[in-house]
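Reviewing the structure listed below.
Only one protein chain is missing from this complex, and each of the others stays in its spot.
Chain IDs A and B follow the sequence of writing; residue 1 opens each chain.
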Amino acid sequence: MYAKGLRTLSIAAVAMLALALSMVFFYAPLDADQGFIQKIFYLHVPLAIVALVGFVVAGLFAIAHLRSGAARWDAYSYVSIHISVIFGAAVLVTGSIWAKGSWGHWWLWDEPTLVSFLIVFLLYCTYYPFRYAIEDRERQARYASVFAITAGAFVPLNFMAVRMAQSLVHPRTFATAEGGMPGEMMLTFLLCLAAMALLWATLVKFELTAKSASGQVRRLRRALSAPAPAPASRIAPEVD
Amino acid sequence: MPFPLPIAAPALPLDEAGKYVAAAYIVFVVLLVVYVAIMASKLQRIEREVRELADHAERRAAGAGESGGQAPPDAVASRGAGGG
Partner (left out) sequence: MTPTRAAFAAILAKDLRTELRTLQSLPAMALFAVTAFIVFRFGLDRTSLSGSLASGVLWATLLFAAVLAINRLFVAEREEGGFDAIRLAPVDRGALFAAKAAALVVYLACLELVAVPIFALFFLDSAGGLVPLVAVLALGNVGLAAAGTLVSSMAVNSRARDLLVPLVLLPLLVPLVIAAAGATEPLLAAGGPGYERFGTWMAMLGLYDLIFCLLGYAVFDFLLED
């Protein structure tokens, strides 16, 4: 029963998002260095953190899938990756807009977090062609779990490497959001983080509910021995 | 609303910066709404399929009722209830 609690979760997400965004524009002080453009950070960084945690969570679901063999863990893993990839696209676009506004370039190779995020995003984009190339349903789920675990372990390794590649000649002038922020900014940031996390959870649950409904329709179809529609063009993860 | 003036600001003037900030937030909203649209089309498909199945079940019940026999309509009805 995936819809259980979905309404509560979505209301919580909306409320938190409304609160957090109001605080961004009406409460948080203006940044002395960057000016108004710093407001993008309240969107960009929470999205990035939630996306990355989402990828790691997908890896954990994948471990559960391999250990238990139950198909629903694979569906959780798939949906987690799916929503995190969408968040990831938002991260890259907002990061690019911030780069253009701050430095005049649409992309910065100097920003290690942005670059390593790009690599992680590209890796998870390959999840789909990889997954759908395997035609046997169980094997597809198993291999996808292996991918999710490998990629989940890869995320911290990648961040470390890219950060190290940062040239020592050009010190980073933009500290991450944690560095030396006044209290009001930190509070606003944390609320934005909570809002994005709730949004992520809501979307994952929403997607799982839709998948579950499709699954139940299929089950009903089988029970009524009704003629099936044209077979799906690809084997997709199902949730029971 | 606190508004400390920046002392040495390499930042863009407010109206310029405002456009970028607005663009970033607009991208976020658009992505969210695109997602809603995709889910809406999934919901549409589910609704269509459920409708088809309901029609099919009713036809079967009607057909079984005509050919005379109490059991099949009950069987279909109870299976439908169980599967719902």
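Odds and ends about this structure:
The working rule: contacts are C-beta pairs under 8 Å (C-beta built on N, C-alpha and C of every residue); 3 or more make two chains touch, one makes a residue touch a chain.
Predicted, not measured: the structure shown is a model, and the values here were computed from it.
Judged over the whole assembly, touch between the missing chain and the shown ones holds for A. Set against the missing chain, the residues A:160, A:190 or A:228 yield one that touches it, A:160. Note on the undisplayed chain: of the listed residues A:8, A:22, A:68 or A:126, the one touching it is A:126. Listed for chain A, the residues touching the missing chain in the whole complex are 66, 119-120, 122-123, 126, 129-130, 133-136, 139, 142-143, 145-147, 149-151, 153-154, 157-158, 160-162, 164-165.
Here is the rule we use: only the chains that are shown with their structure count from here on.
Rounded to a whole number, the gap between the C-alpha centres of chain A and chain B is 19 angstrom.
Across the complex, chain A is touched by residues 1-4, 6-7, 9-12, 14, 16-18, 20-21, 23-25, 27-28, 31, 35, 39, 42-43, 45-46, 49-50, 52-53, 56-57, 60, 76, 79-80, 83-84 of chain B. By the touch criterion stated above, chain A contacts chain B in their complex at residues 21, 26, 29-37, 39-40, 43-44, 47, 86, 89-90, 93-94, 97-98, 100-101, 184, 203, 206-207, 210, 213-214, 216-217, 219-221, 223-224, 226, 229.
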